[in-house]
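With one protein chain withheld, the remaining protein chains of the complex are depicted in position.
Right after this comes subunit A.
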Amino acid sequence: MKSLARTPALALTGFAVVALLPQFGLADYWQRQIILVAIYTLICSGLNLSFGYAGELALGQVAVFASGAYVSAILYNHGHTDILLAFGAAVAVAAVAGLVSGLPGLRLSKWSLALVSFFFVLLIPGLVTIFESETGGSMGLSGIMSPTLFGQELDATGLYLTAIAATLVWMLVFRNLIVSRFGRFLRVLAAGPTLARSLGGSVYQLRIQAYVIGALPAGLAGVLYTYLTGFVSPEAFTLEVLIAVLAATVVGGANSVWGAPVGAAILVLGPLQAHSFELYSTAIYGVFLLVVGAVFSGGLAGIARRVTRRLRATGPPAPPGDQPALTIPGERLVVSGVRKRFAGLTALSGVDMTIEPGTVTAVIGPNGAGKTTLLNIVSGLLPADEGHVELAGRPLTGLPAHQVSRLGVGRTFQTPIVPDHMPVLEVVECGRLRHRGIGFPQAVLRLPGFYRIRREDRAAALAALSFAGLEHLASDDASALPLGTRRLLEVVRSVAGRPNVLLLDEPAAGLDDDGLRELGQLIRATRDAGGTVVLVEHNVPFVMDVADHVFVMELGTVIAGGPPEVVRTDQRVIDTYLGRRGQHSDEVSLP
C-alpha cells in the first residue's frame, strides 16, 4: 500500500503535464487523441473495479457508455448544453444502468454474469430504434458541438482540459476507494463470498456497490465522447468497442488503479492509429486477451509490481515498537436445542452447549458427527431448523452470516482463504472490517475519519501479528505462505477483529509439530487475553492439551462434556470415539 500511497503525487504531475501540453502547441489532432485516451481510461477503470478487484466480469460497460452519450446528446437537443449538467445526468443514468446490468449477478457469478451483461450490448440498436424520436434511430444525432461550462462556451482546448480534469477526479476517487476498506472488501469478495460474509460484508450489497460505482465513469466517458465527436449513433457502441476495452483493461492490469490509463493509451496510440492495423485489430485483441489472460494475469501493472518488489528491499513496513497489550472481549455462547437436517440426513439432532467466556472449548467427534455443521450454524452460514444460538444474551439465530460476524463472531476455515497478492499485514487488517461501516464519504474525500480508522486498523493488526510472533512477515505476500502459517494467519486475522467468540474449524489439520506448538500458543494467548475460543478438531492429543472444556459429539448429539481429563475417561467416549484401545490411556495422552 505504501507504493499506492505515493502514486498520487506522480499521477498528479502526469496529469498536470498532459493538461499543459496545449500551451506548448499540441496539435488539435493529438488533443483529440488524448481526449480519447481519457475516455477509454474512464471505461477501463470502471471495469477494473468490478472485474479486476471484485472479480466479477460485468461487461455492461459499453451499454453504460452509450447511455451516457445519448443522455448528453438528448439534453443538448433540448437546450441544456452545460457539460456539468450532462455529467450529473449521465452519472445518474449510469448508476441505474449499472444496477440493472448487475442485478442478475446477484444470483449468478462468473461466466453467466459475463454473458448476461454481454447481452446488454445487443440491446442497444433495438432500444435506439424504439425511442427513435429522441435518439435519431440508426441515423444518429449530429451537431452536438460546443458544450458550455458555467455559461461559457468551451472551445477545443476547454473540452480537452475538462476531459483531463474529469478523468483525474474519477481516478482519485477510484484510487481512494481501492485503498479504503471498500477496496479491501472487494478483494476479499474476489477471494470468496464466504470469506466476505464471515468478515461482516454483505455480498449482495458489495456486488451492487461494485457494479454501480464501476458504471459511473463509463457514463462520464459517454458525455465526453458525444462532445468530442459531435455525433452519436448506435454504430459507436458495438461489440468491437467492448472487446477493445476489455483487451486494454487486461493488458494494463485489471487489478490495478493506474493500469487503466496505460492500457487506454496503448489502445489509442497503438492499434487505433494504424489504419493498416484495422483489418487485423480484432484478431490481435483476441490474442492479447488469450495471452495476457493465460500467462500474465496481472497485465503490465502486474509486471511493474513484480519489478518494483524485487528492486525494493522488503523490510517491516512500520517499526512495531511496543504494542499495547491486546484484550479480547470474550462473551458467553449458548447453543440450545439446535437441529439440522439435510434432506434425509440428520446432521444435528438437538445440540445444547454453553461455552464460557475466557475459555478454550473443543468439540471433537468422528467424521459426520456434525461438528462443522454446528460451526456453520453458529456463524450464520447455515440456517438451523430448530433451536437457538445466543452470544452474550443476544440471539444470533436466523441472522445472515455478515450480521452474525458484525455481532462479534469470528471464524477460520478448514482450507485457509487468503486473497491473492495481499501483504500479510493487510490480510490481518481485513479482520477489522466488521467494525463500523465502509465509510464511503470519509474514504473518497479522505476526511479525518478515514485516517483514524486506518490508524486503528493498522495498530490492531500489528498488535495481533506480534501476538502470534509473525510481525516479521508483515510485508510478505500472504497467499505464498506455507499452509501452517496461513492457518495461523487466519487466526490472527480473526483476533485482530477482537471477536466476542472465535470459531476455529480444524486448525491443526496438516500441521507438523512446530506448527502445532505455535498454534497451541496462539490459542492459549487468545484465551489469556480474554477471548472465548471454540475449536473443532480431530487431533485428540492437541485438543486434550489446549482445551479447558471438551464436548464430544456423535451422530448429531453431544454425548459427553467436561474438562479433558474427565472426558478422556468417560466410558461412552472411549467406546464410541476413542476406541477400545483408548482404555490404555497412553494412546490418547500427550506425547
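By our rule, contacts are C-beta pairs under 8 Å (C-beta built on N, C-alpha and C of every residue); 3 or more make two chains touch, one makes a residue touch a chain; residues count from 1.
As a working rule, contacts and distances are computed from a predicted model.
*Asks:* UniProt names the one chain left off this complex as which of "Phosphate transport system permease protein", "Tricarballylate utilization 4Fe-4S protein TcuB", "Amino acid/amide ABC transporter membrane protein 1 (HAAT family)" or "5-oxoprolinase subunit PxpB"?
*Replies:* Going by UniProt, the chain not displayed is called "Amino acid/amide ABC transporter membrane protein 1 (HAAT family)".
*Asks:* I'm checking contacts with the chain that's been left out. Which of A:250, A:268, A:335 or A:516 qualifies?
*Replies:* Touching the chain that is not displayed is residue A:250.
*Asks:* From the list A:280, A:342 or A:451, which touches the chain that is not on show?
*Replies:* Per the contact definition at the top, the residue touching the missing chain is A:280.
*Asks:* Of A:203, A:360 or A:374, which one is in contact with the hidden chain?
*Replies:* Answer from the full complex: A:203 touches the omitted chain.
*Asks:* For the chain left out of this view, which of A:352, A:386, A:420 or A:548 touches it?
*Replies:* Of the listed residues, the one touching the omitted chain is A:420.
*Asks:* Applying the definition given at the start, please give the residues of subunit A touching the unseen chain.
*Replies:* On the subunit A side, contact with the omitted chain comes from 51, 55, 57, 103-104, 106-112, 114-116, 118-119, 121-123, 125-127, 129-130, 190-191, 193, 203-204, 239, 243, 246, 250, 254, 279-295, 297, 419-420, 479.
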